[in-house]
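Before we start, here is the structure in question, set down as structure tokens.
One protein chain omitted, others in place.
Chains here go by letter, A, B and C, matching the order in which they are written, and residues are numbered from 1 within each.
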Amino acid sequence: MTTAGGTPLFLLEFGDIVISFTPYTTSLFILALVFTLLVIASRPERQLDIAFGTDAYMTKEISLSEMRFRRFMAIACGLASMGAVVTGDLFDFCLFTALVGICNVGIVAAVKSRHVQNAAYQYGLVALAATVLLFGGSAMVAATTGTLSLPILATGTLPAVPLAVKAFIVIGVMGEGMAPFYAAKAEMFRAPGAPYVIMCSLSSLLIFLRVIEVVVQL
Amino acid sequence: MIGQYYSWGLLVVLIAAVAGFAALAFEKDDLHRLLLIDLVEIPSLGFIALLGTDLAEALILPGLVVGIAELFALSQIYLVKEGLQDRPVRALRIEVVQRSPAPLVLSSILVVYGVILSGFTGGAIAALGLIFLFLAKDSADDLHLLELASGMSWVLWIAAFFVFMFLPEYWYAALMGAAIGILIKVVTKLALVGTMWGEQA
Amino acid sequence: MKKKTAGRIAGIAAVAGTGATLLSELGTVPPWLGIAVVVVTFPLFLLFLGLWWMARETDADIPFLGY
Partner (left out) sequence: MIGDLLYLIFAMIFGLLLLGIHRKVIARIQRRPGPPVWQEILHALKFSFKSTWIPQTASDTLFVSVVLIAIGIWTAAFFVVLAGGNLLIIFGIYMLHKIVEHGFGLSSGSPYGKFGGVRSVISAASEIPLFVSVAAVVIFTGSLEIGDIVAWQEQAGPLILAVFPAALAMYVVILSKFPFSPFSIVESKEIVSGYKTEHFGVWRAGLEACNGLKTYVLLLTFIAVFFGPLPFLLILLAMILITVSISFICAFSPMLSPFDSVTIQTLFTGLMLIYVVYLGVYG
């Protein structure tokens, strides 16, 4: 059984949900793991701000409670991306993707900056709207093929999934934070706390990389 | 496996989704957009529900939970963003229901009926009975017992799932355990919602 | 970081990396394990090599305190 991500190294079975570790998904999984460990291990930086027109500058400090909350959210985000990159079930993938969307909002939710809050809010609206396409897409895949299992879908013996449905899933994932909708997210990166903010960008990247493999196989 | 009306259903849901998205695109006010988003979420459940199988039933719940979680997160951000403070919620006061034996009888009927129905509907009806009881009395009751029951039922529910996963041959016992667990869970939680509401004033 | 520590880490990384490659060549360990070890140790080796050869052995100069 060869998939777009290579021949599986091993399969982890939970009942009918099969988690497949192909070379591709394994590398993505390891990356998510490494960055999650980094989030746990590192403390936020103190961002410098320059007052325009003068030579005054100040550092932004992150309070302990804010740091704890954001660290928790970033770790949750890391776990959700790990789930999304290895899962062998289309609906689980969509669910994890939606979860990443929430966590991304959560990572910057505690930042006390109006710009960041505004960007996070707009991003959240887009992410929430995108879940319609995500869940709709996966439900339509189940309707046309009768299964949600990615390894079974990859065998190519089932009825073909319409292009529109594939587009649904891809646009849904893009809504969770890829290129055209990224504009809302870029403003979120103003927030101090590099290790956590990186998780926002890493998670959507990993999910985008996974959705390509998923859609190629459908 | 697709029913014969699937395409029609799909068309209706798609129209609903497009209408929701269009409203979202036209609306400029952030709060209204938040409300509209909730509306847009419903077609996504519709897509799943159209499958019309047991699988769909199992998938709707996680979809719903994720949607609600996002909605909560967003409304929290909205509060912070707009600098809105927590405003006290006025208590619900219904003078019609006075303390008397009648509510006790009524609520026990509802609870028994709910237990017979079981599942979510049953939980809701049984909870309605409890809420009714709490509203009728003054809500100064000791809630620890309810919370304890809720916690225990949750454990039962989770344990049942583990039985499903690791000892599938005892599925019937697990099913019963999960059903009872979810029933008690829903009952207690809904009852707590009722009492908390009254408590704040 | 002390010069000795940096040197030791660089040395261990180099030995581990080459060792794993050698072992995978002999067939003792699977090839992917050899590569994985190199991927981890090569950056460590490079960085700590740099830290090792620039590390001071003597005390630093008296810092410039301003006019």
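In this text, contacts are C-beta pairs under 8 Å (C-beta built on N, C-alpha and C of every residue); 3 or more make two chains touch, one makes a residue touch a chain.
All figures in this text were calculated on a predicted structure; none of them were measured in a lab.
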| item | value |
| --- | --- |
| Visible chains in contact with the missing one | A, C |
| Residue numbers in chain C that touch the chain omitted from display | 17-18, 21-22, 24-25, 31, 34-35, 38-40, 42-44, 46-47, 49-51, 53-54 |
| Hidden partner interface residues of chain A, rising order | 4-6, 23-24, 27-28, 31, 34-35, 38, 41-50, 59, 178-180, 182-183, 185-186, 189-190, 192, 194-195, 197-198, 201-202, 205, 208-209, 212-213, 216 |
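Heads up, the rule we're going with is that only the chains that are shown with their structure count from here on.
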| item | value |
| --- | --- |
| Distance from chain B to chain A - Cα centre to Cα centre, in angstrom | 27 |
| Centre-to-centre distance between chain C and chain B (centres being mean Cα positions), rounded to whole Å | 56 |
| Separation of mean Cα positions, chain C and chain A [Å, integer] | 34 |
| Multi-chain contact residues (two or more partners), chain C | none |
| Complex contact set, residues of chain B against chain A | 1-2, 6, 10, 13, 17, 20-21, 24, 30, 33-34, 37, 40-41, 43-45, 47-48, 50-51, 55-56, 59, 62-63, 66-67, 69-71, 73-74, 76-78, 80-81, 164-165 |
| Chain A to chain B touching residues, read off their complex | 14-15, 91, 95, 98-99, 101-102, 105-106, 109, 114, 117-118, 120-121, 124-125, 127-129, 131-132, 134-136, 139-140, 142-144, 146, 148 |
